[in-house]
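Heads up, one of the protein chains got dropped from this complex, but the rest are sitting where they should.
Chain lettering (A and B) follows the sequence in which the chains are written, and residue indices restart at 1 in each chain.
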Amino acid sequence: MNTIIDQTLQVTHVSKRYGSGTTAVTAVHDVSLSVSPGEIVLIMGPSGSGKTTLLSMLGALLKPSEGTIQLNGTVISALAESRLPEIRLRQFGFIFQDFNLLSALTTLENVAIVAELAGSRSSEARRKATDLLRELGLSERLNFLPEKLSGGEKQRVAIARALVNDPALILADEPTANLDSKIGQEIMRLLRRIAKEQRRSVIIVSHDQRIRDIADRVLWLEDGEFKKEEIFN
Amino acid sequence: MSLARRNLFQDKTRLALSIGGVGLAITLILILKGFLAGMNQQITSYLDHSPGTIVVAEEDVVNLLGAVSLIPDGTKQKAENIRGVDQVIPILSQFIILDLHEKKQPAYMIGYDPREGGGPWQLVVGREPSSKEEMVLDRVLADRHGLRIGDQVEVMGKDFTVVGLSSGTTSWMTSFFFIRKRDAEALLLNPGATSFLLLTTTKDADTERILQRLHDFSGVNALTKQTMAANDLKLFAKIFSAPLKLMVGISFLVGTMMVGLIIYTATVERQREYGVIKAIGAKNRFLYQIVLTQAVFASIAGSSLGVLLANGAAQWIMTARPQFLIIFDPGDSAQALLAGLGMALLAAIFPTRVVANLAPAEVFRK
Partner (left out) sequence: MTRLAFRNLFQNRVRLMISTGGVALALLLILALDAIFTGVEQRITAYIDYSGADIWVSQSDVFNMHMASSSLSDSVARKVKLVPGVAAVSPILYVANNVVVGDARNLAYIIGVAERAELGGPWNVSRGLNIPGEGQAIMDRSVAEKSGVELGDLVEILGEELEVVGLTEGTSSLVNSIAFISQEDFETARGSYDTFSFLLVKVREGESAQAVADRIRVRVRDVTVQTREQFSGQERQVVKDMSTDVVTIMNLIGFMIGLAVMALTVYTSTLSRRHEYGMLKALGARNRDVYFTVLAQAMLSTLLGFFFGWAITWLLTLAIPFTGLALTVVINPNSLIKVAVVSLLLAGLSAMIPIRQIANLDPAMVFRGK
């Protein structure tokens, strides 16, 4: 069967423990998950449920204590530290709740720099960035510094940045937390459109109930384990 | 002011670098001043240690180390006849350039009569010159060029044998060396010439009157040794005062900038925190105190470090290059601390304004 190879992300029995012996803390316990291209997965759960730890592992920022994480067939959980930045750069796109744009760079430069890091020449990087930003409706804001952008605009820049290296998987951490509800909804619908049109997988970690509207699946994480799953069509 | 202290110490590296920078600036200032003090001592060492209280020079000459001086023949005899004058010691002296190991060394040559005096006052090894073409050289200068008793030094084409090494006769610019007056006359192609007369007086002599009598002689100028030494100091002060002030000024500015940088970053990074404090109701004065305390602490620590470093550096310099003399005055440390405080006050101005303009509402913004 092709199911396993078709998956963008394959998480198998992953756990994360801190410390050892009697003082060991298990942040994530025996979590398994697979995400297919174009699928939008929402992970919800109370504070301290292990969402951040799980997200960090999925984003190749943290190694699991047990289990494997496969991205498009590559077992990234087994890769050496030195190879991870490359993976993150090309395979993942990150969206943060605080936007995390470089304050000294303009909109265009913020997106272009990520392409340059992946090896694009400056002119090509700027071209890619410009195209993306235009698609996202930011052509009037290319030379603005982040401090001059609204929350929604900043998040759109972040989305452009996340897409510029053509990643297989987008990881979003509380993407609507700093946006008002109307803008938040717009951004989420935009993300859904991109995911579906471009067949990119999206994993969102959030408290925001309204994101359920755009998700294909919602997983409930509590005490480091998936307790519940809802599937929408 | 525990908030001030906590903020300052939170980042040890940053604090260390800043204090280090201030310390270096202060060190430089202290070393420059100590160098000047040392040089002043070296410059007047001949006059300080030579016999006599009055110096007779050529008319209009007021320095030992300035103009070339040649007094008219017969002055010595005339001076000896003045009441109250005990001894009249003639010397023939001039600046000479010695070529030692391809290096040009300015030196002040003193031709004197070992029977009468006016020569080296402290021999560390050897003896005074007693026959033709012998010299006493300063020991530090000799060391620098690997010269020892018995070695030859060429002076204006003639070879002189080193027979003694003296101490207290050097400075970074020049050195004193001593030969017999007759040899000096031969070198300068001027038999019988005399540059200066050093006069010793009897116990109850009237210096003023002696000077008066001397002034009556034509072609000479008479002054007390103290006056002449003071003139030499003034002359050298003129050379060094402008460059020295420039260096000191620059060092002060650099020190201020170092303190300024650390205080600025400490303040700016804490804007949120300070905004909160303001929102709670603290007055600006409270925050000024914090900024000022940090500035003062950083500069006092820097100044103290500077004093320590300066002493260490001075020792090291004087060991590596003994022709330098660096003298510190206890007052110097006090001045260093003052300089540090000055830096603190200046450095605190801008961050204080930042703090004053902070809107308490900062806290509630995302």
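Just so it is clear, contacts are C-beta pairs under 8 Å (C-beta built on N, C-alpha and C of every residue); 3 or more make two chains touch, one makes a residue touch a chain.
Bear in mind that the values here come from a model prediction, so they are computed numbers and not experimental data.
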Wait, the hidden chain, what does it touch out of the ones we have here? A, B
Which listed residue (B:L3, B:A37, B:L123 or B:M156) would be found touching the missing chain in the intact complex? B:M156
Of B:S167, B:T265, B:Q289 or B:Q335, the residue that touches the missing chain is B:T265
Could I get the residues of chain A that touch the absent chain, sorted low to high? 52, 55-56, 59, 61-62, 85-90, 92, 94, 96, 98, 100, 102-105, 109, 113-114, 116-118, 161, 173
Which chain B residues touch the hidden chain? 11, 13-14, 17-18, 20-21, 24-25, 27-28, 31, 59-63, 66-68, 70, 94-97, 99, 103-106, 154, 156-158, 172-173, 188-190, 219, 235, 238-239, 242-243, 246-247, 250-251, 253-254, 257-258, 260-262, 264-265, 268-269, 317, 321, 323-324, 350
